[in-house]
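FYI, not all chains are in this one, though none of them got moved.
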Amino acid sequence: SDVGELNPPVYKTKLPADEIRNSAFKNEFPLQYGYYERNNETQVMTEYNGSVNYNKHNNADPLPEGYKHAQPYLKNLWLGYPFSYEYRSARGHTYAVEDFLKIDRINRYDEKGGLPGTCWNCKGPKMLEWVKGKGDDFWAVDVNAMRDKLDVKDHTIGCANCHEPETMELRLYSVPLQDYLKSQGKDFKQLARNEKRALVCGQCHVEYYFLDKSFGPAKKPKFPWDNGFDPEDMFTYYQDQGECRVKGFEGNFVDWTHPVSKTPMLKAQHPEYETWINGTHGAAGVVCADCHMAYVRTDDKKKISSHWWTSPLKDPELRACRQCHSDKTPEFLKTRVLFTQKKTFDQLLIAQEISVKAHEAVRLALEYTGEKALDYENLVIAAQQMIRKGQFFWDMISAENSVGFHNPAKALDTLASSQQFSQKAVDLACEATKFGISKDLAKDIKQIVPPILKHSRKLQQDPEHMKTHEWFKYIPVLPAANQVWDGQKKL
Amino acid sequence: MRASPKNSKNGPPRLWLWILGLVMGSVITVGAGIGMQISDRRPFCAGCHIMNEAAVTHKISAHAELACNECHAPHNLAEKLPFKAVAGTKDLYLNTFEKIEMPLKAGESTRQVVNTNCKACHHVTNTTVAAMDVKGLCTGCHRNVQHMRMKPVSTRSVGDV
């Protein structure tokens, strides 16, 4: 048999162009749909990852509450920001809406969620309808307004986020990614398939922020990539993309102000795409789908792209890896992944602690009553600038979900830099007080600032809870309030 | 001096090669089955010491039972004859007269021919999948089929041959 070309299949479905329900695709593509349903698996763990959505700050309790490799200071580092209420490990795409409706980051004790509609952006294909309907007015609508406007399973991340329903060609539903490509003079349709197989993930697995209103439609999502994809590039980018007026931070984009050190902060989120892009694999053109959507054979021997997006290490055979690394055993490959991950996680823990110390140092400096340095004010500002930078660098690796594997050298370099910036913040704060505060900082960090183990919107309403940690005094006790929303139900 | 000539089949005059070449040539002209088959297979190709590494890795690969030219020459006879004539003559000429750079590099026509053959044999399991061509070549994913190149050099080659 002489088969010249293997043209990729072209489909002509019976679905309308604006179909967004996942279930609508089931009959047309039972094989892919079958794999898609495996995203419901939520038990299997790997050494540093897996699909149990434990609390990412809880290293004390066992699964499913906590996990041995958790970072205990998350609630401290994000104090005053919704992330301090609840932040869990990611699980399958089929849970995206369900987990969103449950998360305490969105206020469920009020009609309003306190966050913009933009939050919905990466939770499913409903965005296509909502943005079409409201245009750029959509973004600033309160997040809770859409709670009951979608189906939890049928409208969670699914087919329409990545495919044209009529032809199943890859497409982008995502406005911020479309905007970025346009800014680069690129047209998704013209790109190589290989690039597309990464960009569909780059719709969501990226660092993002919401525009301040003088920079465009308020709360519109944007990817901070104009200078490049490295932590330093994004940090520089944010320095003049916001409306901040705090001295030393004028014009900065700011996610929130840390109440303890009064520092205008940045929050990094899941920069998988940016980390991968110049990593060992990314640079070599090995894309997300190669590892997270490897071809699998179904029972009738047909090969399809796995639509179970999860850790490739959950498969004991590491089949996804061994299409390329077939000369290696699964055990060997796993050991190599761990070789990087252990180093990365250990340095993460250290970076996290120095960052906490930096907040505490500036807190002490701000409250210092002894003799201060002549340029006290500038030194404190400089310290805060270093806190902002150190914590952003830490978060770029902490929020990234591969624990260094997507880019070992960049991950470890970024963490060393984070540690340096945060240490510089400590040094500057000490200098500002003529080292009057140094003694208080010369202890084990766990003693100086214990990790905040429990915190939530509900607990913040409880004055007793608010006495359990020194740092709580910098955030208000919230007025007692009953839950207004339970998932999609208004109570 | 080398004590055992085990791997070194290369006497300086390389007369036997020219004879083989002649045989091959006549085979091509005659188009007869037997010579064609012989000159497709590992023992023939491995006759050149420079092909040794490829032969060694082929022998231990999943494709060990295939003839070299099931990958390295077009399957279609009308294309195969001229391709073999050119490739054979080139290999023979270069081997005898030119300085050969290490490592050996597959030429563009080799790449395309080989890739077409992958697709031809593995047609059945691949037609249903979206993008078997995303990496340009099948070996973009199945890297080991390129003669196990990621293995330590000592497992593929020896010196002084």
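For reference, chains read A and B in written order, and residue numbers begin at 1 within each chain.
Criterion: a residue touches a chain if its C-beta (ideal position, glycine included) is under 8 Å from a C-beta of that chain, and two chains touch if they have at least 3 such contacts.
Just so you know, these numbers come straight off a predicted model, no measurement behind them.
Visitor: Could you tell me the overall stoichiometry of this complex, given each chain kind is only shown once?
Guide: A x2, B x1
Note that only the chains that are shown with their structure count from here on.
Visitor: What's the distance between the Cα centroids of chain A and chain B, rounded to whole Å?
Guide: 49
Visitor: For a test of understanding, state which residues of chain A touch chain B in their complex under the given definition.
Guide: 1-6, 8-9, 192-194, 197, 285, 290, 295, 297, 301-305, 323-327
Visitor: Of all residues in chain B, which touch chain A in the complex?
Guide: Against chain A, chain B makes touches at 75-76, 116, 119-120, 123-135, 140-144, 148, 150-151.
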